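Shown here: the complex without one of its protein chains, the others still in place.
For subunit A:
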Amino acid sequence: MGELRLMKGNEVIAEAAIRCGCDGYFGYPITPQSEVMETLMNRRPWDETGMVVLQAESEVASINMVYGAAGSGKKVMTSSSSPGISLMAEGISYLAGAELPCLIVNVQRGGPGLGTIQPSQADYFQATKGGGHGDYRLIVLAPASVQEMNDFVDLSFELAFKYRNPVMILSDGAIGQMMEKVELADYKPRWTDEEVKEISDSWAAIGKSPDREQNIITSLELESDRMERNNIRFQAKYQKIQENEVRFEAIDCDDADYVIVAFGSAARVCQKTIQLARAKGHKVGLLRPITLFPFPTEEIKKMAGHVKGFLSVEMNAGQMVEDVRLAVNGKVPVEYYGRMGGIIPSPDEVEKALEQKLIGG
């Protein structure tokens, strides 16, 4: 068993990055995620593992530093909160277009605009459907505990390099600020230059050897035929991700008449809701998507064959509910319940909504 500590979600992101052999972090402070860089600066990993930690002059600079460093085959990351992620959107699209592996952490706060610093899930569309321009997808992981904040850092880099694609951890202010017990991973050494060459020589800008073509890192392709071939290749990759990387947790779904779909903090609230509902004799389960892209469409489709309805519970105006509806495809009712503006719904109010919207009606 690894080392047990009581830590904030944000602090754990930093600790997990150091321990999984991350080469560089580039970021700019913003509440409620500033502890990520604060922790890194306190830990001084440059003395310990050689990891670079750099406070850039802006979010735009941070994401472009990620682009440059990722292009050299390094394990690199940034983190921010909602308004900062909007500033990074152009760079994220370029990273996806150049097929560069990296990790972007979004500790969401309420929007639009500067909004509030309190927790929110209003960046679901931005994370899963774009944010930046062009036909691209990020792999999006949604942690629901401080332990998952730890576990998903290493997992993100694994997926990022497996598919040469940016990965986003979509968290929120509640999980970022909350402390829970966490079992830290053991240290993995950073990749040596030889290992980087072995892993990424086919695409990374790490110095051309005589036996191969030069690698060019770019998202630009002015020849439409070639650009379309790139697009087709990207789409095939996203298809493969959908086939192989769906992750979810199903709690009490086997005998359920009704299923709540919720991710992240909202899913924690709903774990309590299903206990309350079951105490009243209602058979309610919880499906928690862990990957938001790829979405657990097939699992929901299967469930739609034997449940009476779904309730999508979100800390936004109803975004994921669209993906639930696409999966259910009209077979049974799909309702939404949520709160906005940085408010976290209580387990009781979700239970009441479930009765009003589905069970009673």
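Here is the rule we use: contacts are C-beta pairs under 8 Å (C-beta built on N, C-alpha and C of every residue); 3 or more make two chains touch, one makes a residue touch a chain; residues count from 1.
Everything that follows uses one rule, which is that contacts and distances are computed from a predicted model.
*Asks:* Unshown chain, UniProt name, "Glutamyl-tRNA reductase", "2-oxoglutarate ferredoxin oxidoreductase subunit gamma", "Lactate utilization protein A" or "ABC-2 type transport system ATP-binding protein"?
*Replies:* Spelling it out: the chain absent from the display is recorded in UniProt as "2-oxoglutarate ferredoxin oxidoreductase subunit gamma".
*Asks:* Specify the residue from the set A:Asn64, A:Gln118 or A:Ser200 that touches the hidden chain.
*Replies:* A:Gln118
*Asks:* Using the document's definition of touch, tell me which of A:Ala14, A:Val53 or A:Met178 contacts the absent chain.
*Replies:* Reading the full complex, the residue touching the unseen chain is A:Met178.
*Asks:* Which listed residue (A:Ser93, A:Ser171, A:Ser265 or A:Thr291) would be found touching the missing chain in the intact complex?
*Replies:* A:Ser265
*Asks:* Specify the residue from the set A:Leu4, A:Leu114, A:Ile232 or A:Ala317 that touches the hidden chain.
*Replies:* A:Leu4
*Asks:* In the complete complex, which positions of subunit A touch the hidden chain?
*Replies:* 4, 6, 31-32, 117-118, 173-174, 177-181, 265, 268-269, 271-272, 275, 344, 346-348
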